[in-house]
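Other chains dropped; remaining ones untouched in position.
Chain lettering (A and B) follows the sequence in which the chains are written, and residue indices restart at 1 in each chain.
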Amino acid sequence: MMAEAETINIKAPVKLTKKDFTSDQVVRWCPGCGDYAILAAMQTALPMLDIPRENHVFVSGIGCAARFPYYMETYGFHTLHGRAPSIATGVKLANPHLTVWEMTGDGDSLSIGGNHFIHTLRRNIDINIILFNNEIYGLTKGQYSPTSKKGLVTKSTPYGSVETPFSPGELVIGALGSFFARTIDTNPKHMADTFIKSVGHKGTSVVEILQNCVIFNDGTHDLITSKDTKDDYQLLLEHGKPMIFGKEKNKGIKLNGLKLEVVKLGENGITEKDLLVHDAYEADPTLHSMLARMQAPAFPVAIGVIRAVKQPTYNDLVFEQIENSKQKQKFKTVNDLLNSGETWIVE
Amino acid sequence: MVQELEKVVVKFAGDSGDGMQLTGSQFTNTSALMGNDLSTFPDFPAEIRAPAGTYAGVSGFQVQIGNTEINTPGDEVDVLVAMNPAALKVNLHSLKKGGIIIADSDGFDPKNLNKINLSSNPIEDDTLSEYKLIKAPITSLTKKSIEGLGLDTKSQARCKNMFSLGVMYWLFNRNIDSTVAFIDQKFKKDLQLGDANKKALFAGYHFGETIEATPSYTVKPAKIAAGKYRQITGNTALAWGLLAASEKTAKHLFFGSYPITPASDILHELSKYKYWDVKTFQAEDEIAAICSAIGASYAGDIGVTCTAGPGLSLKAEAMGLAIMTELPLVIIDVQRGGPSTGLPTKTEQADLLQALYGRHAESPLIVIAPNTASNCFDFAYMAVKLSIEHMTPVIILSDAYLANGSEPWKIPSVNNLPAIQIPIAKFDAENKYFPYERNVEKLSRYWAVPGTKGLEHRIGGLEKEDKTGSVSYDPVNHEKMIHIRAEKVARVAQYIPEQTVIGKEKSELLVVGWGGTYGALLTAVKELQLENESISLAHFNYLNPLPKNTAEVLGNFKKILVCELNTGQFAHYLRASFPQFKYEQYNKIQGLPFGVRELKEQIKKYLIK
């Protein structure tokens, strides 16, 4: 089965260029913030899509990440903290031909916006949620977020946080999400590629970006992203490919009963054939959930499209109902409606 | 002997499960078809189906019909149908002395008497000596009438409301045909049940004929304006007004809502019109509901959201966003009793100050209130018109009384509704589009809809720079924008009708009201006018901004009496807006509409010179 993610019309950037997607606003993130790379990746990706500029709408909530729309020369709406999924839903239902992006932070979408997030996923509204996960509230100057590691000392947790962080991927799957991918602010090509795939997916796409906040949570993703360790702690998933990783490409992921395990190729007779082969399009979420859950240092962290399952979208179903009901329209005009049912004439 | 009445108030009361709402509507429909003017007041409990026989479970439907103009469901009941002791006790206090009671004597059994701790049976002792009591073993007669149809006991019991309706039809010489047609339609898939219902209806009718306990009555058609009429409730009228606006503007209606009593029926009604591209979105909560509507408005639909008090509280933050981004948005608040969960099925007018001020910081918007079930249609339409033409949110304050009550409505033609100008922004290669450039008269900005080539732009909740709409923290710009937003709303006064006065323009006492209390206030004032009192009524529909002649109107009277179903919110607002006048108040906050008699009593206090 070929998923939508693969069928998207990718064309050479003939008409539009990165510059066409760059607005005249001064970018106001802290120097060194991972958000710059995300912006650049987006501005690189969009010209590769066969979508007119005016059909892109960037909706965001509140947070550092949520400043994103100001910097894109497209339609943009910087809304309320946590409410971007609902605004985006309205935009998509008003005009399903638009490509709707939701740019959001871990606080914006998983803390105050958690409910809209899970309901959007359940409904499978065809929007692309780009989740900047810096595991901190950046804009409010450094409180722990629902993805902060347990024990983290922040302004609001001087004794260390006692909360277990959400695993965005698991939450997405628990909320019946049809698309989940993970990428990294230090890998521009992979980001751009993932954005394109998210557009290709019909339904709610969630792209988690491991993003570094240099000011309030510097280095939180270091183990996964830094030059020295990344090969050992990133598992680059590609559909149809075996799950191999490691500096020497000699480690792999194997299923052991209902658990995953890291194995070494060559050791104990393990060969590539023993490894799991990634199937992003499998409807059953069991393995996707396990992959999303993998955490360093016990496991490598899965990067790439973990899940991309074709499921009817809310917007398609609504417009189908609209079309179908037009076949058996009860009233032609509002005047007909007003004059329907029991009426009487006074002379 | 058939006695002719000018008007009569009838109330059907029984358990939630007894079908009293249906009985009441049928009686109402038939009377409407027979040409009466009328007004209804359904009154049901917060519980879906509270335990049978208890006070909590009583469901009532009151209707006043007349051959003259009728503006309220009536203070006092002339004829009460009581299916059990609880229904009798709850309603007895509003029954006119000498009024008629039709009691289902089967319902007055020891079990039901016990449930409300009655040791003696009121239909047997002398409790009702001041009334005309018709004891009818409705339950058992119903059963008997449909014996042999092979229905189970539960279905049999469900027919007794038709029996009581039959009795009333006989009593009031009503035409039985439309109810027969209704039953045929409703049970077209269960002919047996349809048959049973009809049998029960006729049995009741014949029972009335047989016992001839009282004279029977008739109410002649009312002399009302010629035309085609229908009945309508406030909630339906709101829904239809939105549909009319959508048709007129050729813009799709997007309705984002989360169910809540007494507003949910608007969602239910609108969800039928998918074929007119109406998108009803049942959101996960009120915040998502309003935000989806804002998103839809941004993308070019007519965004509407709808709720009651608790939901209005939740929508406060998002209203601020619509104000800042200057997008059209209609917010319907069907007011109910509060605070907090309060009295969810009862009526009240206590969300006014919240509608005016219930958002952080300086965030003015338009507030309007329909005053009859039927003109909910006009104000829903008007809300869309104002919201789009002035690019600002509009709150409609309806209430539980308007929402559920119904009245005959002379059907308007959509063709005659005022045009709606849409300030759409178009691409123009010569002139750059600035999101906050404005119409010089209205100060409204122009609506640039995503998907339009060349108008790409960014908006949001941070303060905007004048004209460009870029984010601006500039102090002077902020003050300017605060004033522009306020002035934009203030200028709406130039586009709405002036305030009218019913009665003399200049006189002793001006009664002031707003919204759903119109029927009662009008009736009271008119009756007092007939009694030659020097009194007029100014009933407000436009609350913010107020009509531009408001001060003038108020200034023409020696005394002003503001009557509201709250502790005095409109009076408070008028006092702050026009402190040069003195305002007296009459307030009631019992979850109930005003009664005409109580109003007249209160008003008279201010007529003593």
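Here is the rule we use: contacts are C-beta pairs under 8 Å (C-beta built on N, C-alpha and C of every residue); 3 or more make two chains touch, one makes a residue touch a chain.
Only a predicted model underlies this, so the values are computations on that prediction, with no experimental measurement involved.
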Chain copy counts across the complete structure file, not just the copies drawn: A x2, B x2
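Methods note: only the chains that are shown with their structure count from here on.
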Rounded Å distance between subunit A and subunit B, as computed from the means of their C-alpha atoms: 44
List of subunit A residues in touch with subunit B within their complex: 23, 25, 52-55, 57, 59, 62, 69-70, 72-80, 83, 85-95, 97-98, 115-116, 119, 318, 321-322, 325-326, 328-330, 333-335, 337-339, 341-347
Subunit A-touching residues of subunit B, taken from the complex the two chains share: 29, 32-33, 35, 178, 221, 224-231, 240, 243-244, 247, 252, 254, 256, 272, 274-277, 279, 281, 283-285, 287-289, 291-301, 303, 317-318, 321, 325, 410-415, 449-462, 470-471
